[in-house]
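Heads up, this is only part of the complex; the chains shown haven't been moved.
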Amino acid sequence: MPDMTQQSEPVQPVDGTVVPRYAGFSTFARLPRIGDVPTYDVAVVGIPFDSGVSYRPGARFGPAHVRQCSRVLRPSHPQTAAMPFATQPVVDAGDIACTPFDITKAMEQVEEQAYALIADGARIITIGGDHTIAYPLLRAHNRIHGPVALVHFDAHLDTWDTYFDAPLTHGTPFRRAAEEGLFVSGHSAHVGIRGALYSPDDLSSDAELGFTVVHCREFQTRTVADVVAQLQQTIGDRPLYVSIDIDVLDPAHAPGTGTPEIGGLTSRELLEVVRGFDGLNLVGADIVEVAPAYDHAELTGIAAAFLAYEFLALFGRARSRT
Amino acid sequence: MPDMTQQSEPVQPVDGTVVPRYAGFSTFARLPRIGDVPTYDVAVVGIPFDSGVSYRPGARFGPAHVRQCSRVLRPSHPQTAAMPFATQPVVDAGDIACTPFDITKAMEQVEEQAYALIADGARIITIGGDHTIAYPLLRAHNRIHGPVALVHFDAHLDTWDTYFDAPLTHGTPFRRAAEEGLFVSGHSAHVGIRGALYSPDDLSSDAELGFTVVHCREFQTRTVADVVAQLQQTIGDRPLYVSIDIDVLDPAHAPGTGTPEIGGLTSRELLEVVRGFDGLNLVGADIVEVAPAYDHAELTGIAAAFLAYEFLALFGRARSRT
Amino acid sequence: MPDMTQQSEPVQPVDGTVVPRYAGFSTFARLPRIGDVPTYDVAVVGIPFDSGVSYRPGARFGPAHVRQCSRVLRPSHPQTAAMPFATQPVVDAGDIACTPFDITKAMEQVEEQAYALIADGARIITIGGDHTIAYPLLRAHNRIHGPVALVHFDAHLDTWDTYFDAPLTHGTPFRRAAEEGLFVSGHSAHVGIRGALYSPDDLSSDAELGFTVVHCREFQTRTVADVVAQLQQTIGDRPLYVSIDIDVLDPAHAPGTGTPEIGGLTSRELLEVVRGFDGLNLVGADIVEVAPAYDHAELTGIAAAFLAYEFLALFGRARSRT
């Protein structure tokens, strides 16, 4: 856990112009490990858990895969000139250890270990793992920040009630979260929704939880700037938590996931929307459902790594402004 | 063959919230088999035939692959709230058996078996198989509906005359169909055309058959709504048959096909166009040229399964209106 | 459930010389489904469950994959001239439905549904699914046959006590079975053992359960006939249950599995050993841990399909002798 009173220079990732990027240990972006430096502002942490999936499993290998894919990252953001590793201490906090055999227990383990990482004021960017983990992550953040404005990128609503009588699965985290008031109704949104539903009531039932929905097909007719403006207005200055199910991307851009749906976002659109959160009060983020066994040429893993990088850049920009 | 005078409740697919979607027999969308229920309005039928291909073979495994991929489908359409399985009896009619060693004979087998499925008024959605089968399918439909307005999604015109002296191949079905007047000249269209041609005359030669062409590059400058409007006007209230060569999609969205061409449609665009046929008089549809050996992570198979689902939804909406 | 008093002619699989083997519904070997015929002597049943795996998941897709791969099977055994589908009624019983989210509950579902299939005297050959299911399968068989001589092909002992405090995982089924006396100590064997262990005590701890071990490295110096003779002597005329973890094969022969270990059996060796059980009192068998996402060109799935076929041939030979 970080000692936030201690000031420390950010330790840069291993320099790719000195040590080739394919060399060295696979930490996220080749950053220092959490124990190697005295403190951190932001930690990237993995949660290798996929016992909540209803279709193609394998997201337990997501954190290791994304770390390996993150070797391609470089220090300076191409659009904003942000230097995410230089303006704030960033570490790789490793993986949260949780059992694959008991979902309830695993979710407790996730909440406690995630909370420990942020308890002293640091931020985390989480690499899943399946979407079940969003629920304990929201609980952990709630202990610090109270209810958040939640922006949820996904092909699916993930607000179903139960699967096979199980309340905690990757299709239900946001219903559980709603029941506990973990996000601010009326100021939260689903973005990229498009998959077929179990029932026509799914959408109305979801709407009762207070979500704005930006359907994926809207990207065919609206500009990204327009979507961003709507989201900014929805969120306002509330603490913002962003949860990205990688399947919000079209399967062409992210084949390595469990329940792909055609007609998705391009990675260019998704990048633009995320960059549009600059200036908002981001407090945490996760990127989930990367299933490496279905990936090809690291497409999906690289997408997840770049998205994490965007969140790091947002945190860095926020800090630079303060 | 269905007894259309007998009313029966649609038998729903196996419920994915009760039996996991990866479990159970691989029928399309886990629907009942044709023999398991007394009647049907719509049958999904496979034609595992690829002896007409000129380049990468393997579409004979298309029906089995698409069935496996269709496990991800759910009951309720995300945009229209249609319930395709609930508003009409739908079955999986299995595969049409035809010889791989004699194209002419195989096409006779296809026509007869396809006709038997629709002779009493039901509809079929066909999963190929290579595009040669569009010719006997059009013949079968012609026996019920007369000449159809044909909308043909493809990177290629498929109106060449012969290959290696063979009149029946996957590059020639629509010339054969034109010779027999199976579609209505002046009210039919190719959509998504983009591949290089054998001769500059190919386009003019094709135009003589009465096709409107919506080139793929037009999607770069026109809206989908504009294309849909043009197609609706072209088709009018004529009986509509839609034939989708999966290679109309960009190879990024559909790698598993025989003759990929870059610069194609996104799956989001294709979905929007197909959804734009709501309200037209659809009488039949096929989705062909899925070659699983070249697929990755089921991308192409899932795309085909979702397109078949869209046709089911169109049929269901039509029935709901009557 | 079969009515064993009713005699019925075996219904042959769809004939591959009439309907191409790549055509038609994917039942095991294109056999009739359990509801399609009045009775059966042997049922092939899938258990799409993989929530007990400790490393690479995905065996939930095993049954569907093995069914698709089993299309290559033919009616007559190449060595014994057995006609497994002609001498006894065989069906595909589909998949046992069980929850992915609660291992204990799922194992109860497995036991009950498996028992229902064999309660009237029929045999089952089970396609997994991960190895956890061997435990409820042994329980179900125990209700009919009492304790069995167990021959367990595997790279691993699978007699560990718990993982992460969980008593039911794919590494522990045979310890649970031992605790309940489901197999006959002193007349059971592990074959193909080779993986590194958690502790040097693993082997001695396992030996206390009464297993003979044929280490995989013994195949380097002993003949298969010698191994078979040893196993025949170990088993005697006791009711025999065979459980094959596909990872007993070398990863070259079975890449599509969860915890591969190098230095394994060739498929030729494994076939020879299984064929050596001819004449023994086989009462049941399973083939588990096929994880299709890691398979290539259907190697692993085809191996599993052929092994199931060998068990069918053993059952058929036994019946022919009576």
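Points worth noting:
Each chain carries a letter (A, B and C) given by its place in the written order, and its residues are counted from 1.
The working rule: contacts are C-beta pairs under 8 Å (C-beta built on N, C-alpha and C of every residue); 3 or more make two chains touch, one makes a residue touch a chain.
Computed from a predicted structure; not experimentally measured.
Of the identical protein chains in this complex, 3 are displayed in place, while the full assembly in this structure file contains 6 copies of the same sequence.
Following the convention adopted for this analysis, only the chains that are shown with their structure count from here on.
If each chain is drawn as a node and touching chains are joined, the picture has every node linked to every other. Averaged C-alpha coordinates put the centre of chain A at 41 Å from the centre of chain C.
In whole angstrom, the spacing between the mean C-alpha positions of chain A and chain B is 38. Across the assembly, chain C contributes residues 60-61, 99-100 that each touch 2 or more other chains.
Within the complex formed with chain A, the chain B residues making contact are 16-18, 20-22, 71-79, 81, 83, 223-225, 250, 252-253, 266-269, 271-272, 296-299, 302-303, 306, 309. Chain contact summary for the complex, chain A toward chain B: residues 54-56, 163-164, 193-200, 202-203, 215-217, 219-221, 250-252, 255-256, 259-264, 266, 294-296. Of all residues in chain C, only 18-20, 22-27, 33, 46, 48, 60-61, 63-64, 67-68, 92, 94-97, 99-100 touch chain B in the complex they form.
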